[in-house]
Each structure stands twice: as structure tokens, then as C-alpha cells.
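I have a structure here, written as C-alpha cells, and I will follow up with some questions on it.
Every protein chain except one is present and positioned as in the full complex.
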Amino acid sequence: MIIAQGQTVPFIVMIATFGFVLFWQWRAKQGKKLPELRIPAGVKVIPQLVGRAVEMDRPVHFCSGDTGLNYAFTTALNAAAWSILSYLAKTCAELGATLYVTTNSPDKYLIESESVHAGNVLAGKPNYPIDVEYLSPDAWAYQAKAVSLMKERKIAVNVMVGFFYIAHMSMGQGGREAGAIGLGGTDGGDIHGIIPTCDYALLGVENYAAGAILSGDTQLKTALIGQDTMEYVILGITILGIILASLGIPQLSQLLSN
Amino acid sequence: MPFVLIIFFAILINPIPFPIATNRWTTAYYRYVEALPSGSLVLLSPDFVAAGYTENGYTGEAMLKQLWRKGADVIIVGYQAESPMMADKMLLRLNDWIKAHNLVYGMDYVSLPMVTGLEVGAAALAQKGKDLFSVDVYGTPISQIPIMQRFTNYASINLCIGMGGRATTGYYISHWFIPYGVRVGDAGATLGLGGSIATFDKGQIVGAVVGLTGTAEYESLIGEFSVATKLVGTLNAAVLTMVGSVIIININFVLKKFGRKT
Partner (left out) sequence: MTAYLKSRQPVIYLLAFCTLVCLLQVFFPQVPGLTPAYGYLSSWMSILIGFVYIPSTISLIVRSAKSVQKRKERWYVDAIILAMMIITAGVYLSGGQSMSSTQYRWIFNILYTACQSAVWGIMALWLVYIPTQTFLFKNVDMALFTITAVITALGVHAPVGTAIWGGFPIIGQWIVNYPDKGVSYATGVLTGVGVLLTGLRMIRGQEKGVIA
């Protein structure tokens, strides 16, 4: 067998996804009309939130989760969070807001410093202050200190985008009690902590799309459309699978388990 | 409110025992280990923090007891900085049990230094086995440890157990089970219960002992009651306090919304 055992269907899905992306990029180059993308509210509202912070003369807080770069899904969500951080840093530098970032992982500390620096460079202010603070690798100690800092500094905006293992609800509530407007984003089981405590939320794939949407690049837009196309295909196969399985026809499930 | 706190601390100090029903994922793990042949080699990864000992440490102790009773040999190796210390704590607490059952360090079990690189480290361990280490946590050269001579690569291992959360179990599923078919067990935290059940139902893990409640269920299955069974009373108190508070606050909230005051 050429492809490793159990990896045939994932390989086909990967090639199909790339194929859809290339198809939409070809259509864009041909000058044909592309489907319109819905911009998530959590993304649109970032300049207004930063403006609020400038008016109130209070800082903006950002954190990208309470886990390190543990495994693949965490890393991808963290990468999406850093794109948002970069845009947030650019907006703060442009409008003159104070941004401070807290992190609980040494792995993320350097990357987040560089993301903030990238945002400053994009805003044309490479010497704008970078305030990234490594608090503690322990998630409980991290959230205790982060909530304490939020209340001490009386933050105006609390942006929490990333994978939260346990700190989602307490940090969201802490930001709320400090008087901040919350913007949360996650794709995992911590959604239940983000939604009740944050005023704006980026759920699931909106996090991955945010970085692409914020850049405004046509190529990135076509990649998003390709991603959505693949999701529709998966949805179709899922519905078909449910119907066939309910009728007692297992062939599709057996085929997809290769 | 003071009344609630009095009730809470009263239950905390004198836990009320309630019968514990076992879940299917805990029973499945227990039955899998019961079916392991004597002499099996098992990897146990205590990747939880010190304060998480309540959730996972007692689980590890109970798992070690069952594995040793079945004649399995255990290699304790983790991927977090605190893993060797957690292993040390588990072994210290089981010291009397180990002596009573004539288990010998280096023959029946060994504790290794942490493997760096997280997921990458787990993949490297599958391929390189004992070659990743030069000494154990106590500084003894690997060449002088008999149990380690059996660990060449993934083929030597019968079961990997990831503890402390789904990260380590996820590494084992991705880099041990999917490519090589090595079976994986989970001893996760209560927060990851949904994920543990999902992976169990997909057949990716043999079973899961999740959190304090799971450990209490597991202890009832193996017949070795310990701290976890006693602490379930405390868990009950905490959950009751939280639920009671939510109900009282919501009654007040709804009544205020309709213009009445309590």
C-alpha cells in the first residue's frame, strides 16, 4: 500500500481541500465573481473596542489561552490567535492605545512578542511599546494573576482568543468585573465558558478565518472560500451517512474508515 | 448565605458516603487490564501538576496496583517538567504496598526523566525506545536497568496510559495507536470527560478513568479503596454548593425581573 494504513481518507480530504482552494484562486484570477464572505462580528468590532480603550484611557488586555503549544489543534488555534494579536497590536499602535499581553507558556512568550512587534511595524510605529508578560506555567496561578492584573489596571477591553483548558470562565468573568468589554474566541470544548462571559465571540472556524479576513488579501479570501466549500462537502457526506446508517447500509461508513 | 457555607463546611469535614455507580468507560479499562497477559510492558505518563494529584494522582496509584497485580511491568515516563516528581510522589505513597508485594525497582517498574518535545517526543519514544535515555531519574545508567532492556520501540509496549488531560493521550493516539496499533488508556481530568468519551466510543482508547469520580469507581472495581473514595464526599459538597447557589440566585433573579423582592 502506497499510503500509510488508515490515512487514505485524510489524504484525499487534504488534496480535495487544496484543490478547492486552487479552484477558487483560478476563478479569482479569471476575474469571475466570488461568493461574499460574512465578516464575524468579533472581527469587525476590534477598532471600536480599541477606540473605547483610548477614550477611557485604559489598557487593552490580550491572552491566547492557558495552554502551551501542546498538540496540533492547540498550535493552529494559537497561530490564528497570533494573527488577531498582530492586528490588535497594529490597531492599538495606530490609535494610541496601551496593549498588554499575558501568557502562561514560555513557548508562546517569544512568538507573542514578535506578533506585537509585527503589528507595530505594520502600523508604521516600530518603536511602540511591547508589553508581554510571562506569568506562570500553572493554569490556576496564571488565571489568578491575570484576573488580579485586569482589576488592578482597570482594563477597558479583554481579548481572549485561543485554547482554554480551565481559565475561560474565570478570566472572562474577571474582565467583566473589571469593567471591560470581552471578545472571546475558541474552537474547542471551552466555548461554554467564552459565550456567557464575553460580549463578542469567535466560534470555531471564525478564529481561523479572522486572520485571513483582517488582512484583506484576495488570495486569503479564496482560501477561505475553498475551506467553506470543503465544509459543505463534509456536511453533505455526513447527512448522507446518517441516512444510510439509519437504513442499515454501512458501506459508506466502512469506506470512510480507510 | 452563611447558612449555605455552614452546610458546605459541615459536609466537607464529614463527607456523607453515597453509592458509586461505575461508568462503561471505567469498566472497559478495568476489563482490558484484567485481560493483559503477565509480563506485559506498560507505559504510564503522569503528566499532571502537583495540585492535580487529587484528580489524577490517586488514579495513577490505583492503576499501578492493578497492573502490578496482573504481573505487568511499568515504565513511568512523562512529557511535562513535573512528571518525574509526580511519579516519585506516587511511588513514595505506594512504598508500603510495593514492599508488601515484593516488587523490585528496575525489574518490575522504573521511573524515567521527562521526554522533551511533547508530541514530537512521544513520536520519538515510539521509534527509539530506551535509546532516548542514558539514565533514569535517580541517575542509574539505563544499561543497568533490566526492565529497560525490553523496551526497544513501540513493538515492546502492550499499553500506553496518558494521564492528566487529553494532551498526552492525544499524543499516544496519534503516534502510537494510529500508525502502530499500540493500545492506549486514558486517565484524564473531569474537564476532558467529553473528549475521553468521544475517543472511547471511536475505539481509539481501551477505556478511561476520568477524574476523582472515575477513580472512586475504579477503586470499587479493583477492590482497593483509598483516598479517592473518601474525597468523593467533598466533591459532592462542592457540586451541591454550586448547584444550590445557582438555583437560589436564579430564583432571586427571576423574582426581581417580575418586580418582586425576596
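We just call them A and B in the order they show up, numbering each chain from 1.
In this text, a contact is a pair of C-beta atoms (placed from the backbone, for glycine too) under 8 Å apart; a residue touches a chain by one contact, two chains touch by 3 or more.
Quick caveat: nothing in here was measured; it's all calculated off a predicted structure.
Asks: With the full complex in mind, choose from A:Ala53, A:Ile84 or A:Ile213 the residue touching the hidden chain.
Replies: The single option touching the absent chain is A:Ile84.
Asks: Among A:Ile111, A:Met150, A:Ala178 or A:Ile213, single out the residue that touches the unshown chain.
Replies: Selected residue, touching the omitted chain: A:Ile111.
Asks: Could you please point out the subunit B residues that touch the chain left off the display?
Replies: Touching the chain left out of view, subunit B contributes residues 18-21, 49-51, 53-54, 84-85, 88-89, 92, 111, 116-118, 120-121, 123-124, 127, 135, 137-139, 179, 190, 193-195, 197-198, 201, 211, 213, 216, 232, 235-236, 238-243, 245-247, 249-250, 253-254.
Asks: Residues of subunit A in contact with the chain that isn't shown?
Replies: 2-4, 7, 10-11, 13-14, 17-18, 21, 69, 72-73, 76-77, 79-80, 82-87, 106-107, 109-111, 114-115, 117-119, 121-122, 132-134, 138, 140-141, 143-144, 152, 169-170, 173, 176, 187-189, 191-192, 195-197, 204-205, 207-209, 211-212, 215, 217, 219-220, 223-224, 226-227, 230-231, 234, 238
Everything below uses one rule, namely that only the chains that are shown with their structure count from here on.
Asks: If we count contacts the way the header does, which residues on subunit B are in touch with subunit A in the complex?
Replies: Subunit B residues touching subunit A: 49, 51, 81, 118-119, 165, 167, 170-171, 174, 178-179, 191-192, 194-195.
Asks: Note which residues of subunit A are touching subunit B in the complex, please.
Replies: So the residues of subunit A in touch with subunit B come to 4-6, 67-72, 74, 137-138, 140, 165-166, 189.
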